[in-house]
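What you see is the complex with one protein chain gone and the rest in place.
Think of it as A and B in the order they're written, each chain with its own count starting at 1.
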Amino acid sequence: MRRYARLYWQYFKTRIKVMMEYRIDFLIGVASVFFTQGTSILFIAIVFQHIDTIHGWTFQQMLFIYAIAMLGRSLEHTFFDNLWTLGWQYIRPGNFDRVLIRPVNPLFQVVAERVQQDGIGSFIIGLIVLFTSAPSLGLEWGAAEILMLIVMVISSGAIYMAVNLFFATLSFWMVDSLPVMYAVQQTSDFARYPMNIFGKGIRFVLTFIIPYGFTAFYPAAWFLEDSGYRHTAVWTPVVAFLSVAIAYLFWKRGLRSFTGTGS
Amino acid sequence: MIEVKNLSKHYRLTEKSPGLSGAFKSLFAPKRVTKKAVDDIGFQIESGEMVGYIGANGAGKSTTIKMLCGILTPTTGEILVDGIVPYKERNRNAKNIGAVFGQRSQLFWDIAVRESYDLLKHIYDIPEDEYRKTLQMFTEVLELEPLLGTPVRQLSLGQKMRCELAAAFLHNPGIVYLDEPTIGLDVAVKSRIRQFIKEMNRMRGTTVILTTHDMQDIEEICSRIIIIDAGKVLYDGSLQSIKDRYGDKRVIHFELELEEEFQLPPDLAGKAEWTPGETGTVSVAFSNHVITAADVISEMLRKYRIRDLTISDSKIETIVQDIYCRGI
Partner (left out) sequence: MRKYWEMMKSQIKLDTAYTAWYWAGSASVIFRMLIIYAFWHAVFENRTTVGDMSLQAMITYTMLATLLNNYMSGVGSQLANQVRDGSVAIELMRPYNLLDKLVALDLGSKISGTIRETLPMLLIAYLFLGVSAPASWEAVPMFLLSALLGILIGTQLDLIIGIMAFWLDYVWGLRVLGGAITLFFTGALVPITLFPEWLRVLSGFMPFQSMVFVPVSIYTGQLSGLVALQALGVQLAWLVGIIVVMRTVWSFAIRKVTIFGG
């Protein structure tokens, strides 16, 4: 464990050095994510200029849900972005062999070989939205609440990561599962809205199949007194843990199949 | 050091029939074919040996190397590398091996070479002073100094391969697998790389398994070769003995001024064979146990006007070609 932490730090330092070489790219990347998230906030703001609540949810509450989603997503985006490239940069060109002949966990290597600076953009805007919406939720922000918030954000990021890992693993069988990952990721947009505006089917899928519901709405609901979802919300860390465990086991399975057939 | 017994690797492939109806058929009743990439091979390699592992494309070389590295699980058979079963303990095996896989980079694409080495130092837990000493030596032998600050993507093929080679030997592995380390390189770089490999073997006793299509590599580096074809070992033995066995063959290529159809001079009949080449050229093959090259030339001179001639000797290349075509 210590060894891996040290190793990650080495990788991280190297990535930062590369990043500093491309300063303009860095700025464009951060700005692009910042604006992508910013316009979705602007969209909600415009809608709320014309109405007061959506299905009983206020503007501030909606913003708070968004904030959790953005912060969780930014963690995944910053540290686990390389999972997207598993198929076309590692398996298809044969670079995964390089990963396999090193005495370090292969998944660790793939993840550590990239730090995606763009994620900082959504982290910044997530914080801004959090700080503007959090005070008006009618909640006393003590140490316990802040701790819980951190747990929830990390869980959210872990679930985003686990879902991506699961579908990236398909690349071991189908060469490049990028289209599948892309389609699945699109469903994460559902999770930014209060779940009870959706029909039963969608709610079921986002809770039990692809647990994106736990990346934003459920964890946010823990902080909203009258949400009626606080019981579901406490499961967030558990769901995160289970998702990561299942995704990792699936990855191991994929790896075994890969070394069995060799692409 | 390396023990391989009855090793086989079979792939199950789905054969695709052409056309739409074929696509339908393979959807419901896929036609499975088993391909024997490696078929019951065995050999033993001692510590410090330098072995050329050669064969035509698709003969099963890479599959074998991948199994030795632990990247691929064998269908049947046993592998033991330094007491480790590679595919069962890939991690432990990995600490003791280095590899260069042809044109695929082992280095990190977008960071400077030195940074790559630094990362490798941490990956393989190389002690700092040892790392520094090794890197300094490699820098001198392979002339890496001007390359260390450059990102890999900006290096030329030859520069890259020198850096790759250093990366493979950096953690002082007991075994190094080199899969076509000289492919596409110019003569100067090739010879530098061969020098380096020999040097490593001499100084550190590194076991080297080399696959290549360049027989010069084999001749300069290896004392032993294993020839594999269609997944089976055709020959395993010293380079010298294969030369002794097949090496009496000589071929002389003549460029002649021909006025009529070529005919072998009568004194050469039964002692040599000839094959026509391009217009006006003829290749005469013979064994130097039967007749000397000088005699062949003088016989030819007596009958024809020779514009030019070249003698190809018993290069391993000719021998291996012969074995590929005709078998042992």
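Annotations
Here is the rule we go by: a residue touches a chain if its C-beta (ideal position, glycine included) is under 8 Å from a C-beta of that chain, and two chains touch if they have at least 3 such contacts.
All values derive from a computational prediction rather than experimental measurement.
The chain that is not displayed touches the following shown chains in the complete assembly: A.
One of A:35, A:131 or A:208 touches the chain omitted from the figure, and that residue is A:35. Of the candidate positions A:11, A:64, A:172 or A:190, contact with the hidden chain is made by A:190. Only one of A:127, A:154, A:180 or A:255 touches the chain withheld from this view, namely A:180. Where subunit A meets the chain that is not shown, the touching residues are 22, 24-25, 28-29, 31-33, 35-36, 38-40, 42-43, 46-47, 49-51, 54-55, 118, 179-180, 182-183, 186-187, 189-190, 193-194, 197-199, 202.
One rule holds for everything that comes next: only the chains that are shown with their structure count from here on.
Each chain gets a centre from the mean of its Cα atoms; for subunit A and subunit B, those two points are 46 Å apart. On the subunit A side of its complex with subunit B, the touching residues are 3, 6-7, 10-11, 14, 17-18, 93-95, 97-98, 100-104, 113, 259-262.
Interface residues of subunit B, counted against subunit A in their complex, comprise 11-12, 63, 66, 69-73, 87, 90-92, 94-95, 97, 99, 101, 104-106, 108, 110-111, 115, 118-119, 122-125.
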